[in-house]
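Here the complex is missing one protein chain, while the rest keep their positions.
Order of writing sets the chain letters: A, B and C. Residues in each chain are counted from 1.
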Amino acid sequence: MKTIIFSTAIRLLTPVFLLFSVYILFRGHNHPGGGFIGGLICSIAFVFHVLAHGPGVTSRVFFSVVLYYYSRPKSHSYTRYALRVLRANFRNKRDTDEPHKWSFVFLRIRPLYLVATGLLLAASSGIVSLLGQKPFMTSYWLKFELPVIGSIGTPSLFDLGVYLLVLGVVLQFIFIMSKE
Amino acid sequence: MELLLPFLIGILFSVSIYFILHRHLFKLIMGLILFGLATNIFLFVVGGLTNGDVAIIKKTHEVAVVPYADPVPQALLLTAIVIGFGLQAFAIVLIRKVYQSFKSNNLDDLHKAE
Amino acid sequence: MVYLLLTGFLVAFAAPLLHHWLGRRVFVPLTLLPLIFSAYFIWQVPGVLAGETVTQSISWVPSLGVQLQFRLDGLSLLFALLVSVFGVLIMLYSRGYMGETPLLGRFYMYLTLFMVAMLGIVISDNFFCLFLFWELTSITSYLLIGFHQHKSESRTAAWQALLVTGAGGLALFAGLLLLGQASGEITFSGMMQSGMDIRGSSLYLPAMVLVMLGCFTKSAQFPFHFWLPNAMAAPTPVSAYLHSATMVKAGIYLLARLSPVFNSAEIWQFTLPLVGGITAVMGAALALKHTDLKAVLAYTTISALGLLVMLLGIGTDEATKAALVFLVAHALYKGTLFMVAGTLDHCTGTRQLPLLKGLGRRLPWVGAAATLAAYSMAGVYPSLGFVGKELLYESALHNNGTLGLVLGVALLAGMVFVAIALVLSFRIFWRKSSHPIALQHAASPYLFLPPLLLGLASLAGVSATTPLLLQASLSIAPELHTSGKLVESQGFSLVVQLSALTTLLGLILYLFTPRLHLRPFTTQDFPFGPDSLYHLLFSNFLSGSKRFIHTLQDGYLRHYLVYLLLFFCGLSCYVLWRDALVLHLGDRFYMLQSLRLYEVVLFILVVSALLLLLNTRSRLTSIVVMGLVGYSAALFYILFGAPDVAATQLLIETLTVVIFVLLLHKLPAFSYLSHQVFKLWYVFVAVLFGSVMTYVLLLVQENAVSSDLKDFYGEASYLQAHGRNMVNVILVDFRGLDTLGEITVLAVAAVGVYALLRLKPQKGGKP
Partner (left out) sequence: MSHNLLLVLPLLLPLLGAVACLLVGQRAKVQAILAGVVQAAWLASASVILYEVSQNGIFATRIGNWPAPFGITFVADLFGALILTSAAVVGLAVWLFSLQGLDFERKRIGYYPLLLLLQMGVSGACLTGDIFNLYVWFEVLLICCFALLSLGGTRAQLEGTLKYVTINLIASGLLLTGIGVIYSLFGSLNMAVLAQQVRQHGHQSMPLLSLTSIFFLTGFGIKSAIFPLFFWLPASYHTPPIAISAFIAGLISKVGIYTLIRLFTLLFVSDLDFMLPLLLVLSGLTMVVGVVGAAAQTDFRKILSFHIISQIGYMLMGLAIYTPLALAGSVFFIVHNILVKTNLFLVSGVVARLHHSFSLKKLGEVYCRQPMLALLFLVSALALAGMPPLSGFWGKFMLAKGGFEAGNYTIVGVSLFVSLATLFSMTKIWNEVFWKNKPASELPIPESAPKATVPTVWLLYTPVVLLFIAILFISVYAEPLIGLAQQAANQLLYTKAYTDAVLNQ
């Protein structure tokens, strides 16, 4: 499966899929779609990415964040320090000839964290109403409508939770299984 | 189609049960998946088939225009499909693990723990 | 009384602790307890003699009628005194007998528990209160018989005793329930007063039979007697206390208690004397065959219990009195003899009769105790046993219906008693012997004082207990008019002649005993005896259950599935057939006209895919075809207006195929497994299940109703829930909780799969 054309196509298509899945997620309340379908589309994008590039690459590209920093020497002002750190992180350029050592934090988003977050979001969208002495999962809607997305309320939050959870679950499956 | 589908479902059920009763592990998992599929379609058909519209309220209306499909079985079905997916995924992994652990694809080798 | 019992329980449970603190002196507080009991009951004697009854009641579980109701009348007091006075002596005796064992605390705990439970039985007025204590005595007896838990015969004997008495207990339970249901009363006193009209009830007979079963097992009546000799595996104080004097009398007590209710029934009048008679004769006969001291005593106990049951069955004035007198006499002398046996065992290390010789010189006090008890046992004037025997013959003579039976049984049993009494006193202690057995140690006071006291009581107990015995007989048979004396002295009457005859016969029997072929007795002697039957039943139950469960639960998943599918199909078919649920397919044929071509194509596609699936041997083909079937299902959903479902199905099918390919495709090739032998059978089951489902579906389609839910969602979905896609609104709002559960399932699947594939525990994975 790891032909060059396939992997290149996948690399190009993945962001499109991701955008499309988010679109599906938010239009779901009025048109076919919703959290499940959105989450599944999104995860299928990643599934193909995993199939094309292997789980290691996918998780490095999409699910890990590397934050670079160094301890601020006295000579650097705060602004300068902040700018340098920002540049290092965003443009991925580090001046290696600097006297100080760069260190980094490596954050990996495990799929199970996504699962937990999704579950938490879904549950807390219901808990909101408990605070207002209403039954669990009573919906609250914003008074105004957003362009493209439409009206926003706690059910949308719930749907988002479903989306994240489905994504997390499928990723968990795929990561583990492709390592087997 | 309302008359044909029950028979299709019956055939699906029969085939799935036949697979489940097979002593080949691979057939067992296929049988389970087919069984899930059959129950899902059963749920869909028993909820009533409409050749009418989808269960979506049109832009121009505030309430749905009859005839429209009953959304309840669809919602139940969606839930059931996803639940079924979770269970089946687990079952597939389990069977894979059984393969590895027992080095056999014969279900009849699995009666020692009792 | 309640506080008394409560204190008893507390002290019992504290016994192990006390043992921990006090060591062997633990017996001091534990002897005090029955001493207090005795004092309390003696204090109650005058009142009860005056005809009063002491009652006490504590609400416990009123909604079920189970109350702690206690009532002390003559009969109860007699038994209570027996239990508590005896208790004092046994506690003292145990101090001498048990020696130092780490489990001494537990021994005292069980013994005290038993004592309290036994007291509970005899003072309970409520049926279920009695039953509670009844079962408690079974349990404590179990624990005490198995006290030497490392010996296999102790364990077996304990188990046997528990199962036999437990079975009887359950019969009793059912009997009491029925009795309560029939009479509407749940207390004995209430039933005596108002519930006597239950004789007409249809439950009367079953209740009586069940109660009798309970009593017979507890009191070791034929054919349930076999547990008692085996129970001699218990330490001797236990044998003396539980298995001769008190627990086995619980059945007698209950029979006596209920005899006013039951004694008018023919079956009662018939069964009790018969069973009692058989037991008495059999016990006496078997006693002669044994050489083990405790076994001999056990069989004579069985015989005596048989006599008691017989007397209760006769139920006349004299018989009742005779039963009570004999009961007390037996408890006293048998207790003494057991203790003597224990002392001999302790001092000489053997219980074999032929070995025990010429002990009188060296154990004079023990010998004295044995002799005193033997007097009573032989029924020699002026012992309590003598009075008992007199009354026995008198009741036999006054009742023509059962004259022959009672007379015969009494003669035979009495004869054996005399002989054995002679063996136990004269031969062991006083006859000169050229080879006297060596003593390991002398008897401590703890070992000979209690039996001596008890032996004295059995000799002197006549006058002391007479009023109480009379009062007790009143509470058994309130309508009987009794005179103030137990025995009307009639000079040299027939009764006295019979008594003398018995003694004479016994003497002759004694002289012949050495010539009886004595040998240790085993179950092989009676291949169809109750004990052998019990073992047969026991082992057959075990092996039968093994065979049965290995046939049923054979480890093959397929078989289990077939059972449950057949269960489902069978019941469904039965209901369909019973209610004559017929399809009206003919009315619906018109629907075929609206069939669209692509629907038919889809149908054919799926069916042929399934056919292919059945025939292919390639794993990859199977996976592809499965995917095809799944996608076709998605098409169905699209066709009938369910785009969300269709999309979900499509995506999920894709994922399933991916998972399949990832996990199962690359596995090494395994052998193809054919299915030939039972193929047709499985095809049948599969087709049956499929047909049932089809039929049900068609049937339900004809009876479907339109739902309110659909209308409501159609109206409310946009206006109240801000969404046009009803399915999605149901999923996230109307029935959002379903979705919460559903995503939980997914989350668990993720965790489970992760754990399953990643977790490599240490070998075995023990707890």
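FYI, contacts are C-beta pairs under 8 Å (C-beta built on N, C-alpha and C of every residue); 3 or more make two chains touch, one makes a residue touch a chain.
Owing to the predicted nature of the structure, the values given are computational and were not obtained by experimental measurement.
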Exercise. For the unseen chain, which displayed partners does it touch in the full complex?
Worked result: A, B, C
For this session: Based on the whole complex, identify which of C:22, C:192, C:561 or C:612 touches the chain you can't see.
Result: C:561
Exercise. Given the contact definition stated above, which residue among C:345, C:390 or C:742 touches the chain not shown here?
Worked result: C:742
Exercise. Pick from A:22, A:57, A:85 or A:112: which residue touches the chain that isn't shown?
Worked result: A:112
For this session: Return the single residue from C:355, C:403, C:575 or C:719 that touches the missing chain.
Result: C:575
For this session: Extract the touching residues of chain C with respect to the undisplayed chain.
Result: 16, 60-64, 66, 102-103, 106, 128, 131-132, 135-136, 139, 142, 146, 149-150, 152, 155, 158-159, 162-163, 166-167, 170-171, 173-174, 177-178, 181, 206, 541-542, 545-546, 548-550, 552-553, 555, 557, 559-561, 563-568, 571-572, 575-576, 578-579, 581, 693, 696, 699-701, 703-710, 712-713, 716, 733-738, 740-742, 744-745, 747-749, 751-752, 754-756, 758-762, 764-767
Seminar exercise, completed: Touching the unshown chain, chain B contributes residues 20, 28, 32, 35-36, 38-40, 42-43, 46-48, 72-73, 76, 79-80, 83, 86-87, 90-91, 94-95, 97-98, 101-102, 110-114
For this session: Mind listing the chain A residues that contact the chain we can't see here?
Result: 110, 112-113, 115-117, 119-120, 123, 126-127, 129-130, 133-139
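Quick note on the criterion: only the chains that are shown with their structure count from here on.
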Exercise. How many Å are there between the centre of chain A and the centre of chain B, using C-alpha atoms for each centre?
Worked result: 31
Exercise. In whole angstrom, what separates the CA-based centres of chain A and chain C?
Worked result: 65
Problem set entry | Distance from chain C to chain B - Cα centre to Cα centre, in angstrom | 50
Seminar exercise, completed: Check: chain A positions touching at least 2 other chains come out as 30-32, 36, 169, 173, 177, 180
Problem set entry | chain C, residues touching no fewer than two other chains | 643-644, 648, 652, 655, 659, 663, 724-725, 731, 739, 743, 746, 749, 753, 757
Exercise. Hey, which residues of chain C end up touching chain A in the complex?
Worked result: 643-644, 647-648, 651-652, 654-655, 658-659, 662-663, 721-725, 728-729, 731-733, 736-737, 739-740, 743-744, 746-747, 749-751, 753-754, 757-758
For this session: Over in the complex, which chain B residues touch chain A? Could you list them?
Result: 54, 56, 78, 82, 86, 89, 93, 96
Seminar exercise, completed: Within their complex, chain A touches chain C through residues 28-37, 40-41, 43-44, 47, 51, 111-112, 115-116, 118-119, 122-123, 126, 136-137, 139, 141, 151, 153, 155-156, 158-159, 161-162, 165-166, 168-170, 172-174, 176-178, 180
